[in-house]
Structure formats: structure tokens, C-alpha cells
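Note that this complex is displayed minus one protein chain, with the remaining chains in position.
Every chain is named by a letter (A and B) in the order it is written, and numbering of its residues begins at 1.
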Amino acid sequence: MNRRIAAVAIAGALLASCNGVQNVMGGDGAESANFIRLFTLFMVLCTIMYLIVVAALLAALWRRRRSGLTVDDRRHHQISPIVRPALIAWTALVVTGLTVLTVASFFIDRSNAATASKPAIHMTVTANQWWWDVEYNLPDVSKTLRTANEIHLPVNVPVHVTLKSNDVIHSFWIPNLAGKQDLIPGRLTDVLLLARKTGLYRGQCAEFCGVQHAQMALDVTVESKRDFERWYSAQLATAKPPATPLQRAGYRYFTTRECAACHNISGTPASGQVAPDLTHLASRRSIAAGALPMNKGNLYGWVADPQSQKPGNHMPTVGLEPNELHGLIAYLETLK
Amino acid sequence: MRRTTLILAAVAAVIVIAVVLGLTFLDRKTDEAATRQLNEPAALKAIPARAASPADDGNWTMPSKDYASTRFSGLNQINPSNVGKLQVAFTFSTGTTEGFEAPPLVVDNTMYVVAPWPNNVFALDLTKPGAPPKWMYEPKPAAAAKGVACCGPVNRGAFYSDGRLFMNVLDGHTVAIDVASGKEVWRTKLGDIQKGETMTMAPLVADGKVLVGNSGGEMGVRGWLAALDAGSGKLAWKAYSTGPDRDALIGPDYRAPYPQDQGRELGVSSWGPEQWKIGGGTVWGWLSYDPELKLIYYGTSNPGPWNAEQRPGDNKWTAGVFARDVATGHARWYYQSTPHDLFDHDDINETILVDLPTRDGKRFPAMLRPSRNGYFYVQDRRNGRILSADPYAHVNAYGGVDLKSGRLIPVAEKEPKEGRVVRDICPGPPGAKDWNPSAFSPVTGLLYIPHLNICMDMGVKNANYIPGTPFVGADVKMYAGPGGNRGVFTAWDPIARRKVFEIKEDLPLWSPALATAGGLVFYGTMDGWFKAIDANSGKLLWQFKTGSGIIGQPISYRGPDKRQYIAVPSGVGGWAGAIVSADLDPRDPTAALGFVNATKDLKQRTTKGGTVYVFALPQ
Partner (left out) sequence: MSSLYRNSLALLLAVAALSACEREERQSRGKPLGETVPASVSPDTIFPQTGKLPPLHPRAAAYERNASAIAEGQRLYSWMNCAGCHSHGGGGMGVALMDGKWRYGGRIDQIVASIAEGRPNGMPAWRDRLTEQQMWQIAAYVRTLSGQAPKDAVSARTDEMSGTPPATQTRREPTRPADSDQQ
């Protein structure tokens, strides 16, 4: 009795993690919804087949016990009258079942391909160890937007994402929206995202890519078209100049010292291209590719010693003086 | 047996006759071509633009000889019959060993030698035997400038005007020197080496203004052309090559000949956000001037970085040619030869202003441009319309120029992509021809082009921008193109639109050309041979081995004794000669932005130098 309760409790706990922001069964995107439909159909059909097979097995065992047939029995050639119709029925069931599954697969694939042929927005995601470089490519190149570790999508709009990698093989996976697609250095792959439900989701790297593969996540926000456009134009704006003396000190440090060698803040002399774009850092939900939620304490901890949070990642521990750190965080928090 | 012998003899006879006839006809054709050129009436040849090309007074006051950039000397004492006797009259050692590109200027029996870094200037008294120095000017540029000069700390020359010499100094200054005393009259700082800017080009002085441009397309520098007042050195106007129309001086007078260059604020809208600020388009090459139209013609450099994936859009106003009003700097027209440049195909090559003959006996104002992307452009210099754009070298990176839309046709397979190496791209980054200018002879009507036959493999990667460091994002390996020769000297007929003759050279040709009225053309090779060829046939008539490779402009002048002299700077370096002048290692094919692979043998063929050689006929 106790063991059963324990089993149910464990199952419940496990299943509870199967909902929320990173949920394979979420079905919030067109492709994942299709996947769930197919998955459910397969599960149901295969469960029915499984139960029938188990029933037949039990029946066979039961009948054997009862009839007591032995190998020596001359009458073992005699077949039970139920076998023939049962076999015919079973074959028919299998054929029908497989046909249904094949046809369902075909239609689901076609549905996925249909959405993939008419993308409205184009994006490029370049994977690096261990962060995501996100770029929105509009036909007007002067409205290109570059950000890092987060994606905003308008709901019900097909978005085509071209995937590249700057170093090793990664994999792009937003379970709620679509399946995995590898990012391979030297090649271009792509994925089509069509979000059906607004909300906050989480994606992550799904191909082992080095020591911090586990902390390479992506914040995905699906919102209405209007909210998306508002977010986009806010992101296109260059960074506001620092206002208070502390922010100015931080700005001075950022642009003249180690930070600007790698990071870019549009509208300032800092134009490094090899690390996440920080122009609107303070508007993001998390830092360090989803490793830490965005708040003042985490910003302090991350900037002071990134190697303690994500050992082995490419941002060095600089050894900042306290005043330098205060100035930097004050400035970074203005980057909304 | 006898029959077989007879048959064999007959076949042999036929072969011999065929060979003899063939050779005869070959010879005949060349002679015919030569005769045709000589006998053609002048009305059917291009002539230099009248106002921009005054009669030769025996001096050489600007690197291009005249505003039309003909590099043609009207002196004819030295001709094909006596050039074989040419001998050294005197030499002058500058004491420097960097790439020596600047021509000596000769004004009123004084020769002015402009050396590469440290950019010293020497005045030599030609009236005394041995041409001893009269004065020496030392600008003392910052040594750190050498660290941001992409292709050697060279200098392409000074400009003489009104008793003064005007030149650029590597660390971003323009100076004016009084020729009588050798003292500096004014110095204006225009470039900032901390941002990667240097200055290497030869100024052009026109309409009381000194026109200068910056270098640094490989360093994320924003390019510009500035005009300084010749008297005081104060800035009159500055036209940027990227950014808002206000900065690029694109105003109501601007009329582009083709739709691709028409519109407002193209210097911003054809780039990703903020990219034009570090986008290149420097002006490190040649300027020409039409005194009648009062227009300056010049080209802009490549966009930065070399990795084109980082800068989507056409990237205006880079890799194209501008015509600007000399007084205000406002653009009259612009044509982008290479939109969204993928291969470092700058457009800074020389623009030769010629008047082409028309059917009704009039003259049509045109300009000739042997461009870096491999096409020979003949354009109307009033409005930029292209009359013809033919390949003058082996080109597989482009599919031609569409004369209707004016746009260069790209070839998709040759586009470099991140993480993938694209091979066999022709022409390579120095293009079909780099900065070294050609010479035009009104006698033959031909343009004499010393240029390259170089292809490359290119791999691009994400480039990081740190001011004062390179902003390139590419690994390149260059090698000889089809035929195996890395250099080629072409005589091109701009009206017939074809090569008249071609001389294959083993090493890349990095020296400019000189054409003379005596019917000769002079140029130098990278292992030091100074050559004189017949202007009609291309036949080598004389050559002399100087102490170091030649990459500098040969000139011709009339000395105080009324004799014709030919002078040439000898001192290998620049981008092509970097392996020698900077002592690079040939085991790394990507060194010097890929050129080392194409000049791996140069260290065995020549060494550093810095000497001016002056030749004359024996007395």
C-alpha cells in the first residue's frame, strides 16, 4: 500500500515537471502541436495493439493450463476454432493500424512543410560556446536587429530561422514550439517556428558542445504582433547615454577597458563582435544564456566573477575594484 | 619501301611549308597592327582631355604628370632607335628600405625625392654634377603609424604647386613645404592612428585646394576626402564615404546615372545599423581633375570588414567612383562599381580623362578606368554613364556588367561564407590591377596597363572590432592565375575595346608605367629590372637591373642641359613586396593578407633598397 502511494507520488512529481516553460508536451507551436497529435495517435494505437497482444498472451497461457495439451498428444494438430478468425482479425487490425499511422504521418509532415514554405520573418541564430547570437534579418538591412540569448516571436506568424555555428556542433531546441535542429560549423541549417500560444518559454542547446553545454539556454517570448513590433522598435534604439556620475564611470570603464574588446553596445564606442550584444541587456529575463535570472545581485555576481558561475566560459574574471564594479552595474542596468 | 619514303618526305615537306608560312603570317599580322596604329589619322584615337593635359614643359610637377592622369611625357629625344644606349646618369640613395612608390618630381632643374617612412623629402640640384642635395625635410612621423599601415608604410608622392610641395605623412598629417628653403609652411592633422587611420596617397592641388584622403579600409576606419586651403592648410570641406548625406556631401546637385545609386541617405540605409561608422571607403588612391567641368574624380576603397556576411546591403559609398565639385565638395555623380564587395575590390585605381572621337568629328568627354574588379570602364565623365565595361584580365568572380542597369553581376558560387573556404576566385584581393597606375599615349591612343594575374582561396570568419587593430575577418591565400604568370603588361585600345599586345611577367607587376612621345613605354619588375618597350609592338628594347625591386613611378624630364632623362625609384615593398621589406615568413601562405603565398620566391630574387636611378643617353 505504501509502495503504491510512493509510486504514484513519484509519477506525479515527474509529470509535474512536464509542464511549464520547457515542456516537450507543451504543444504551443505549430510543429510541436503536430508532434503531439502524431504522438498521441501513435500512443493510443500502439497501446491498443499492446493490450490486445497481452490479452492474447494471457488467454493463451490460461487455455494451455486448462486444456493440458502436451507434446505427445496426437491431437495437438487440432487447432482451436478461434485461431483462424483471430489471425485474420489481427492481420486486418495491424494493416489498418499501420495504414492509419502512415497516412497520419504523411499529413502531419505536409502540414509542417506547408507552414515552412511561407515564412514572414527571417532570423539567423549563430551558436557559440556557450551563448546564442540572435539576429533578425529584415529586407531593409538598416533595420537588422542583433541581440543575444533571447528570441521574441509574434504569435501565429511563421518565422524562418537560419542556424549557423561559430565553433562546434550545437543543437537548437525549444521544446514547446518545435523539434531539435543542429547548428553545424561550415553549414547552414534551418528551422521553422510557428508559435500558436503566447507565453514565456525556454529553449536550450541539445547537443553536447563543451564544458558549459548544460548552461546554454534561450529565453523565448511569444507575444501579440503589436507587442512584438513595439519590442522590436525599442530594441533598434541605440543605448541611452549615462546620466549619473556612477553610470558615467561605468560607461567609461566599459568602453575603455576589457569589456569593449568583446562586447557591443550600439551607440557607444564599444563594438566588439565576439561576445553577446549588450545594448538592451537590462530588458532580458536572464543573463549568461539562461544561467542566472536577471536581477541586480546576479549581475554583480556575474560581472565580478563569471568563472564561478559558469567555469570555463570565455568571459574572463577581470578582478574589478569595488568602485569599478558599482559603476559598471549602474551603467548596465540603464541598458533597457 | 620506296613508296613509304616518298610519302614520308611529302608529309615532312608539307609540315615545313606550313610552319614557315604560319610564322610569316604571324609576323605580318604584328607588323600590320603596328602599321595600322601609326598610319591611323589622329581623329580616330582617344586624346587626353584638353584642359586637363597641357603641353609638356619638361617638368614633372605631379605624380600623374597632369590632371588627366596620362603619365605621358612629351619629350621624344629617346626613341626606339637609341634607347639601347641608355645608361645611368646618376643615382640617389634615400637611406630608407621600405616600399618606394613615389615618383621624383622635377621642377625648374630641381628634383624632389619623396621617400617612404619616415617620409623624408630631398631636393637635388640638377644643375650640378651628380645632383647633390640642396635641402632635406624630415617630418618625423610617429613610428607607431607603421603598425596600422596595412600594406607597407609607403608614400605615393608629393604635388608641386606655386612654389610649394604638398604631401601626406604616414601618421595622418598633410604638410606644405616651401621648395626654396625646404621648411615646413603648414601642417594639418587629419588622421588619427589610434583609430587605425594613416595617410599614404599623393595629394592633388586644384582650384587653390589641397585634396587628400585617408587609408585604413582594413582597420575599420571611416573613409573621407578632405580639401585644405593651399595657403593656410585650413579645412575647406570634408566628404565622408559612408554615413548620412550631410556627411557625404550628397546634395541637390547629385545625379546618379543608375538606379542602384539613386536615393536619399543611401550611405546609412545600405548598411546594418551603426556599421557605416566603421565601414571603410577610404580614399588612398588616385585623383583626377577636369578644369573645365571643375570636377574631381576619385574612387573609394573596399568596405570593412572583408567578411561581407557581417555587413549586409550594398555598402554605399564604398568601392565606387565619385565626381565632386572641387569648390564645395558636393557630389555631382557616383557609380558603385562593386556593390557589397566580397573580395577587397577597392575602386581607387586611376581615372584617365580622355576625349573620345565621335562620328561627326567632335570630341566626347570620357574617362578610362582599369578597375580592380577586372573590368575596363569607359564612362562619360559628365554624368558617369558607362559606355563599355570589358574584362581586361581573367575574371570568374563576376558575370560581367549589365550595361542597362549598370550593376555588376555576381557569381553565387564564388561568394565566401563563414566556416567554408571558397577556392579559385579570380581576380584576387589586389584585383586585376592594384594602385599602380597605367599610362596613356596620345601618339598610339593606347593605355599601357601594368597589372596582375592572381587568383585566391578565401575563408571568412567573424571579425572583431577593436580600434587600432585590423577589422578583416578573412584568411586568404593568393597564387598565380591561369598561365602561371603572376604579372602581365597589357596595351589596351579603349575604342576598339581589346588588348593590342600583352607581355607576360613571372612576378606580379606592382610598378606604374610611363609613356613617352618618343614611342617608348617604361615599367619595372619586382626583381629590379627597369624595362623599355616599343609603344606599338611591345618589343623589349632595353632593360637595366637596379638594386632592388621596382614599385615606383618612372618619370621623364628635360634636364638643365636640355637632354631627356628618365628617372625611376627602386626599392621593393608595398603589399606585394611585403615579404621582403617586412621580412615575413614564406611558410605561412596567409601572411600579408595572402600575398606571401604568391611571392614565396621573392626573397631569393631581390632585397630591400631605396635608390633613385636616373638614366640618359650618352653625351
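FYI, a contact is a pair of C-beta atoms (placed from the backbone, for glycine too) under 8 Å apart; a residue touches a chain by one contact, two chains touch by 3 or more.
Only a predicted model underlies this, so the values are computations on that prediction, with no experimental measurement involved.
Peer 1: With touch defined as in the header, list the contact partners of the absent chain among those displayed.
Peer 2: A, B
Peer 1: Considering the complete complex, identify which of B:L8, B:L44, B:V88 or B:A144 is in touch with the unshown chain.
Peer 2: Candidates B:L8, B:L44, B:V88 or B:A144; residue touching the omitted chain: B:A144.
Peer 1: Identify the residue among A:S224, A:S308 or A:N323 that touches the chain left out of the display.
Peer 2: Within the whole complex, the residue contacting the unshown chain is A:S308.
Peer 1: Quick one: which of B:G213, B:P470, B:P494 or B:P508 touches the chain that's been left out?
Peer 2: In the complete complex, the chain left out is touched by residue B:P470.
Peer 1: With the missing chain put back, which residues of chain A would touch it? List them for me.
Peer 2: Against the left-out chain, chain A lists 167, 256-258, 260-262, 274, 305, 307-308, 311-312, 314, 316-319.
Peer 1: What residues on chain B make contact with the chain left out of this view?
Peer 2: 143-150, 218, 421, 457-459, 461, 463-464, 466, 468-472, 475, 477, 578, 582-593, 596-597
Convention: only the chains that are shown with their structure count from here on.
Peer 1: What is the distance, in whole Å, between the centres of chain A and chain B, each centre taken as the mean of its C-alpha atoms?
Peer 2: About 54 Å, centre to centre.
Peer 1: Where on chain B does chain A make contact in their complex?
Peer 2: Chain B reaches chain A through residues 268-274, 278, 310, 312-313, 417-420, 461-467.
Peer 1: Report the residues of chain A in contact with chain B in the complex, numbered from low to high.
Peer 2: The contact residues of chain A facing chain B are 137, 140-146, 164-166, 185-188, 236, 238, 260-262, 266-267, 269, 271-274.
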